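Single-structure report; data block below.
Removed: one protein chain of the complex. Kept in place: all other protein chains.
A and B are the chain letters, set down in written order, and residue numbers restart from 1 in every chain.
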Amino acid sequence: MKRAAILWRVASVLVAAGFIAAWQLIANLKLVSPVFLPGPDRAWAALVRGFSSGDLAGKLIGTLEHMAYGWFAASIAGIGLGALIGSSKMMRAYVAPSLEFLRPLPVSAIIPVAIAMLGLTQGMALFVIAFGAIWPIMLATIHGFAAVEPRLYEVARSLQMSRAAIIAKIALPSALPDILAGMRLSLTVALILSVVCEILAGLDGLGHWVLLSARAFRSADLFAGVILLGATGYVTSIAMSLLEQRLLAWQAAAR
Amino acid sequence: MSVVARLDEARAARRQKTLIAFNAATLRLGGKTIIENLDLQVRPGEFLCIVGASGCGKTTALRLAAGLYRPTSGAVTFDGEPITEPRREVAIVFQDYGKALLPWRTAAGNISLALEASRVPVRERGARIEALLRKVGLPGHADKYPTEMSGGMQQRLQIARCLAQEPSTLLMDEPFGALDAMTRQGLQDEVLSLTQASQTTVVFVTHDLDEAIYLGDRVIGLLPHPGRIGIELDVDLPRPRDQLATREHPEFLRLRRQLFDFIKATEH
Partner (left out) sequence: MSLDRTKPLLLPLALMLALELWARLTQLQSDSLAPPSAIFAALAAALADLSIPIATRDTLFATFAGLAIGSAIGLALGIALGVSRPLDRLMEVTVEAIRPIPSIALLPIALIALGFGYRMEIVIVAFACVWPMLIMTRSAVRSIEPRLMEVSRALRLSAPQRIAKVVIPAALPRIFVAFRLSAGIALIVAVTVEIAINPIGLGAGIMLAQQALRADLMLAYLVWIGAIGYALNMLLIVAQRRLFGRAALAGDHP
């Protein structure tokens, strides 16, 4: 069973390698102009060159920083506000509908407003990223708090637990699967908004790098940046999965 | 006066006292009267069983005693004080054990919740948890999650969590209703041995007449719409009870017939 899984994995890697080979072939035969499409060899060379000169590493760190700060701020504020709203029936009745109304709003539309308020600055970028990333987390937290099994609140009452203990020991752990799903979604939002803000405000990061490379028609550098952005998305989502597995071990036990 | 006579007298005196009292208690929920003018006394140390058709208000009466509901009029008291909130010395075992346990905590963690709530110091918890797990027949299952346990084990775990509160009174709402017959009988005997030794007062709701007579010192039958007392029987069967001997006792059969006729008569 286990061996079959490994063999499938190997076959799957080979298929991916086949696609890369096809890409190389298309580039070599110049089916697409090299101005637009570098081969994987040139993209890889650009990646290595970028890292050895230190330029690309700096840009990567810049993007990771934007993403991380905005996402952390959004997580803390989103869980806090979500818990506040979700744990009170009154807040849910008055506030939650407005939030649901705002849910389908394309969050990037807040960028011009943020620019008007804060200028083309780092602060503007952090505000936009945090503002965009807070919604999935906050809404998931509200939903998670509202969906706590009522019987558990009765158990808590009959144990005379304090309000703080009920939130910490009953509501938060019960809502945790929802909260983590929201945080995962926010991670993607944070990455996208980081790139957009870097493009618009010229902040140090991969977004700026790919834009400059495109303007100068340095397609190999451009692809190196895009590959790094893909890797960033991949690695952060893997990290999130590990965190989920860790924190939700009890759910795996149910299966 | 002989020692035996004096003991009998003490028992008689205790019988007169009441621990939980419903005094003309009425409860309306959502414009519907669910319990009306209920008068009911629970004596300290007794095992009281409540039976009645489904929907007649058994759970609601128990929730009043637990302080999870407040009566619309009349009073429900514990030791003479009105019950307005749940109290530590009263523990409630819910029927739906699957919903009443924290799925993200292990067996030990679930018991720990009660110890945390009564501020038991961390270093004492481990030993207490282990003792409780042994008491309910779950030694060695400390690290299992509820979802990894059978229904009977989950209900044992819930009982252990209630015992961790060190309650003087245990309220049980059809605790074995969802379990198979064998598991059920085992748990009946365990609950008896756990509570008789410590003189714990038990109010036990069930719709199983045999179970009520087998366990109880007294059985009360409720009438529906709205809930009120329809019959009250003293069970003078010798203790300790025995699954075979007790159930074949002539008195058991007589009480069973009486209770059966009562329930039959209410089903119109």
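The rule is short, and it goes like this: a contact is a pair of C-beta atoms (placed from the backbone, for glycine too) under 8 Å apart; a residue touches a chain by one contact, two chains touch by 3 or more.
Please read these numbers as outputs of a predicted model, since none were measured by experiment.
Colleague: If you put the missing chain back into the full complex, which of the shown chains would it touch?
Modeller: Touched by the chain not displayed, across the whole complex: A.
Colleague: Please identify which residue in A:A27, A:A83, A:L203 or A:L229 touches the non-displayed chain.
Modeller: Going through A:A27, A:A83, A:L203 or A:L229 one by one, A:L229 is the residue touching the chain not shown.
Colleague: Of A:A73, A:A125 or A:L139, which sits in contact with the chain we cannot see?
Modeller: Result: among the candidates, A:L139 touches the missing chain.
Colleague: List the chain A residues touching the unshown chain?
Modeller: Touch set of chain A with respect to the missing chain: 8-9, 11-13, 15-16, 19, 35-36, 93-98, 101-113, 115-117, 136, 139-140, 143, 178, 181-182, 185, 188, 191-192, 195-196, 199-200, 206-207, 210-211, 213-214, 217, 219, 222-223, 225-226, 229-234, 237.
In this text, only the chains that are shown with their structure count from here on.
Colleague: In whole angstrom, what separates the CA-based centres of chain A and chain B?
Modeller: Each chain's C-alpha centroid was found; their separation is 51 Å.
Colleague: Going by the contact rule set out above, which residues of chain B touch chain A in the complex?
Modeller: Interface residues on chain B, with respect to chain A: 66-68, 85-88, 90-92, 94, 96, 99-100, 102-105, 113-114, 116-118, 145, 147-148, 165.
Colleague: How about chain A: which of its residues touch chain B in the complex?
Modeller: 149, 151-152, 154-155, 157-161, 165, 169-170, 173-174, 176, 248, 250-251, 253-254
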